[in-house]
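Below are the structure tokens for one structure; questions will follow.
All protein chains but one are shown at their positions in the complex.
Showing chain A:
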Amino acid sequence: MSLKDKLLSSYLTFQENADLDNSIHDIKDEAIKVFEEHGFPTRKDENWKYTSLNSLTKPDYSLVSHADDALEFKDVKKYFLNDIDTYKIVFIDGVYSSYLSETTHDGVDVCLLSSALIKPKFKQVIDVYFNKIAKKESLTALNTAFAKEGAYIYVPKSRAVNKPIQIVHFSTGNEANLMLQPRNLIVAEENAEVQVIERHQSLNSNAVFTNSVTEIYAGKHARVDYYKIQNDKENASLIDNTHIDQQESSEVSVHTFSFGGKLTRNNLNFYQNGEHNNSILKGVTIIEDKQHVDHNTLVHHKQPNCESHQDYKGIFDDKSTGVFNGKIVVDAIAQKINAYQSNNNILISDKASINSKPQLEIFADDVRCSHGCTIGQLDEDALFYMRSRGIGVKEGRALLMYAFANNVLESVKIPQLKARITNLIADKLGVNIGFDL
């Protein structure tokens, strides 16, 4: 049975056991129809030309874990940011771990989507926002049909969450092949503020395929900073579908750090629904072996006087492959837009490759759009200069690569997170040097 057929037949079973109100049922029924019609995208789809899901959809996945999935904090501590106080929403094989989590309902809601979907006190928010931001495409619809667990974050008007929130999805590898479909909803009402760090982490080399959906709503003057750490093991693959609705004068940034995993696809969609929005999309990709990372971004400027800034850096070694497909749409009404897009890549090996494709669809006449893409090698003269000062080849390369990626790191607002990312980069490059004094 194909994975698609398996999912379709499992859907019925899931729904029988679910305790959801009718409106959610209707959303899910509608969603499974979308998936049934379109299935998994193939390379014939223009948006998936350079990323094949063939190998990903072959294994016989378990859709739930049957084992006892308790984890000791000491065993997974290293995957958390521990040197600052944070809220934590932690899942093990898709199941919420109250033991590892630290949630709150004190002024803001930092808790579980599963309870938000069924408890009456959240109904109003769910009715307004759940599945309203997400684009109705096949993979997001698949997630919607199965959505039952994930993070739920609600920040009311003029509140700021007093510390960052970590969302961590562990997979234990208790199942040989596991498919996970976490669903996150983040709502920052007018003038609210929140910072989120998200990570998917498998704990052994068994295959895990995650199809994640995150909806983010940023109300008027709201500020949302979202950081994704993608540093998973060699048989973990992730399709991350993030959909962002921005209202007037809001600012949303998404930083994506992709260092690990087998196949990673980021579908990052920004919808600017108010004036004076600022959207910030940044990414650093450093991969090797046969790893594949695909950034598919959309910034849809639907209102005038807005800005968007995209800056993606990629470093590709061995036979790794990268894709950057950055689409900017400016509606006819959206005058005075300043949209900036930059994608710079370094190929370390002559077997590595990157497909970089900007797509601009501009229907307004008074806009500033700039885009640029570079593909190059490390600067050999710079490397010799460093070596002549006693810095070895490996360290010199690492320093050059770090410098190349540095301006993306500069906009990370949580210093401890920035330090963590820096360490991950040093690890990834196999060097033991500090990058900052």
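One rule holds in what follows: a contact is a pair of C-beta atoms (placed from the backbone, for glycine too) under 8 Å apart; a residue touches a chain by one contact, two chains touch by 3 or more; residues count from 1.
Methods note: contacts and distances are computed from a predicted model.
Colleague: Which choice in "Elongation factor P", "Phosphonate C-P lyase system protein PhnG", "Na(+)/H(+) antiporter subunit C" or "Fe-S cluster assembly ATP-binding protein" gives the name that UniProt lists for the one chain left out?
Modeller: When "Elongation factor P", "Phosphonate C-P lyase system protein PhnG", "Na(+)/H(+) antiporter subunit C" or "Fe-S cluster assembly ATP-binding protein" are compared with UniProt, the left-out chain turns out to be "Fe-S cluster assembly ATP-binding protein".
Colleague: Please pick, from A:399, A:414 or A:429, the residue that touches the omitted chain in the full complex.
Modeller: A:399
Colleague: List every residue of chain A that touches the chain not included in the displayed model.
Modeller: 379, 381-382, 384-393, 395-396, 399-400, 402-404, 406-407, 433-437
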